[in-house]
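Some notes on the structure that comes next.
One protein chain is absent from this view; the other protein chains keep their places.
Let's turn to chain A:
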Amino acid sequence: MATSQMPKSILKKTSYPATTTSKEDRDRELALYHAELIQQRKDIELEILLSTETLIDYPLATAPYDASNPSPADAKTFKNLLRPFQPGDYDALIVERNINERCGYTLCANSPRKESGGGRWRMVGKHGKGKDFRVVDKKELEKWCSEACAIRALYVRVQLSETAAWERGERGENTVKIELRDEPKSDSDTVVEGLEKLQLAGDDSTKKQDTAHLALERGERGPAARIGSVDVKILEKEIQRAPEAPSLEDQDLTERLDTMHLALEGHTTSFGSNRHRRHEEEEEDTDWKL
């Protein structure tokens, strides 16, 4: 295993410690590692299934709440449960809700619209502009109670992550933050939301993001840069005494007189000493060379 002193490997992480000796042990560890991955995936799939089952019966709150003004509790659970969903799972939820005679939008208590008459296709947008005109499958229209609910539901759908939940990793960067088109309108909730949005100084995630950006700017590619593990700390210089402007007075007059004729707008260029110093540095610091 790499210690903190060693440079970080860009190769794929091995699942077992390199120090393990016997082949059986290694095989066992490898098998366990993959078994755990599969188990994790199964757990998440079951969680999605149970969430779907719960959300079929939503919303729990009745009047005065409706789809345009959902109850804060329902909206909160909805957003939480939806986190591991992929768009496909969300579509399955819509289908299940329709089977149970509910509008496809989870926070809407109405039953979906029933198109009268036979035929498979319907014409939409007959009275508007030509570009609004579409021919739509009847089934698509029967998913929702109204146009507004369709928009609300699809507004949520596009925010879901295409990546499967078990591939997203544990880091917060991929956590889906879902926003409703019509957020609940209650005072306490608005305040809470405002507080959440408030950027507090020294926010951990933004700091990490900044270091990641910095690493990228410096041309550091590789896993260390991506997750921002190049931890740059910027510290204020401690001040011991009151600052004072530099003055010519405190330098020795004779010293200044020696180099006075070389001064160019107050700056004295130096040759020999500098070259000497550079030479010394090269000898000292060679680990960046190949």
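As a working rule, contacts are C-beta pairs under 8 Å (C-beta built on N, C-alpha and C of every residue); 3 or more make two chains touch, one makes a residue touch a chain; residues count from 1.
Criterion: contacts and distances are computed from a predicted model.
Novice: What is the missing chain called in its UniProt entry, if the choices are "DNA-directed RNA polymerases I, II, and III subunit RPABC1", "thioredoxin-disulfide reductase (NADPH)", "Lysosomal dipeptide transporter MFSD1" or "Ribosomal RNA-processing protein 42"?
Specialist: "DNA-directed RNA polymerases I, II, and III subunit RPABC1"
Novice: Which residue from A:66, A:96, A:182 or A:210 sits in contact with the chain not drawn here?
Specialist: Of the candidates A:66, A:96, A:182 or A:210, A:96 is in touch with the missing chain.
Novice: Just checking the interface: what residues of chain A touch the absent partner chain?
Specialist: Residues touching the hidden chain, for chain A, are 45-46, 49, 52-53, 56, 92-93, 95-96, 98-100.
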